[in-house]
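The complex appears here minus one protein chain, its other protein chains still in place.
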Amino acid sequence: MDISLSTFSQVIEILGTMAFAISGVFAAMEKKLDVFGITIIAFVTAIGGGTVRDVLIGATPVAWMKDVNILLIILGTAVITMLFRKKIVNLHKTLLLSDALGLGLFTIIGIKKGMAIDLSPGICITLGTITGCFGGVIRDILLNRIPALFHADLYATPCIVGGITYVLLINYISEEWAQAIAIIIVSAVRIIAYRKNWRLPTL
Amino acid sequence: MDISLSTFSQVIEILGTMAFAISGVFAAMEKKLDVFGITIIAFVTAIGGGTVRDVLIGATPVAWMKDVNILLIILGTAVITMLFRKKIVNLHKTLLLSDALGLGLFTIIGIKKGMAIDLSPGICITLGTITGCFGGVIRDILLNRIPALFHADLYATPCIVGGITYVLLINYISEEWAQAIAIIIVSAVRIIAYRKNWRLPTL
Partner (left out) sequence: MDISLSTFSQVIEILGTMAFAISGVFAAMEKKLDVFGITIIAFVTAIGGGTVRDVLIGATPVAWMKDVNILLIILGTAVITMLFRKKIVNLHKTLLLSDALGLGLFTIIGIKKGMAIDLSPGICITLGTITGCFGGVIRDILLNRIPALFHADLYATPCIVGGITYVLLINYISEEWAQAIAIIIVSAVRIIAYRKNWRLPTL
């Protein structure tokens, strides 16, 4: 059980990181960035949320500095996406699923990091949401546009819903099962919201 | 004396936090953000300056992660402001005063945090000014506009004037009195600058 769930998490982490990096590449190409700029946006989208989290809680050097593998995965993803951009655009469904699963996993990773230093549950959920969502916020700031998170996509709400679920469940079931269920909830809410084009109200 | 001044500080902190959050809500509504985006901008405006300060000096986890009350005050303020936005706009004078008092208090809190780790007086004043002003800077970055702090409002100057006063006064009078006087100076300079529409020169 342990091994399979941990392997499951690793697969999701890689798929999620790749999906985040790919979304960064396409956003950067739209703005006519050069290949270096595109690569940086891929990195920032993939690791920005975790970086903000680590900086806010003082977990430095931040995570990506200690894990060269993740950087190589992002770099490889960015290069391959630039080379085969027309084909990769067609992987729309795979990307949506990978992105949604990654969003779920990153949220839970952030929540756990907060719990490890005894932050209160509400702050842990905030930290999880930051981990999942703030890569996209930094991407949009660097691309000089208002973060989509604040007006377009329903992207934080799934993290908050899944995060609350996780925080409640770990009192009753094993951490592994709570994590699996929370990731599924985040992903499901995200995908349904995307398909149905759900939006939060403006004023 | 101690108790009343400390209570006085707490009241100002709450009023100032609310005024900062309200200014965030209105700025975000102008840009057609959704209710989640508006809430995030309210948070960022209220706690962004202190967060930048804590990250720069390594006081992590940053302050708001250790004080759920402040977060609840901001959340409540954001919700109430969204619901009663037409009424709250009319509280213009109250908001201006609360904002100015908050600016003063946050500046002094920042200066004290710098002094506590033996930074030089000039750096402490810088840290105080960052605490007071950088929530608005992050708000404007997220709303995709040049920070008002850099071209429109006379907002940092009151912090610097009040900060210098504080740093000088604590050599001669009690810390409590120095703080009270400095807050009044920051607030007075800010309000007069606002009323008279004072601007710094451009080139």
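Chains: A and B, in written order; residue numbering restarts at 1 for each.
We adopt the following convention: a residue touches a chain if its C-beta (ideal position, glycine included) is under 8 Å from a C-beta of that chain, and two chains touch if they have at least 3 such contacts.
Note that the coordinates shown come from a computational prediction; the quantities given were computed from them, not determined experimentally.
Q: Pick out which of B:Ile73, B:Ile123, B:Ile164 or B:Ile181 touches the chain that's been left out of the picture.
A: Residue touching the chain left out of view: B:Ile123.
Q: Of the residues B:Lys66, B:Lys87 or B:Arg199, I need the one that contacts the missing chain.
A: In the full complex, the listed residue that touches the missing chain is B:Arg199.
Q: Among B:Gln10, B:Asn69, B:Asn90 or B:Asn144, choose the residue that contacts the chain missing from this document, as touch is defined above.
A: Of the listed residues, the one touching the omitted chain is B:Asn144.
Q: In the complete complex, the non-displayed chain touches which residues of chain B?
A: Answer for chain B: residues 55-58, 117, 119-120, 122-123, 127, 137, 141, 144-147, 149-151, 156-157, 199-203 touch the chain left out.
Q: List the chain A residues touching the unshown chain?
A: On the chain A side, contact with the omitted chain comes from 28-29, 31-38, 40-41, 51, 55, 58, 60-62, 65-66, 68, 71, 82, 85, 141-144.
FYI, only the chains that are shown with their structure count from here on.
Q: As a multiple of 5 degrees, what angle does the CA superposition of chain A onto its copy chain B give?
A: 120
Q: Roughly how far is chain A from chain B, centre to centre by C-alpha average, rounded to an integer in Å?
A: The separation of the two C-alpha centroids amounts to 31 Å.
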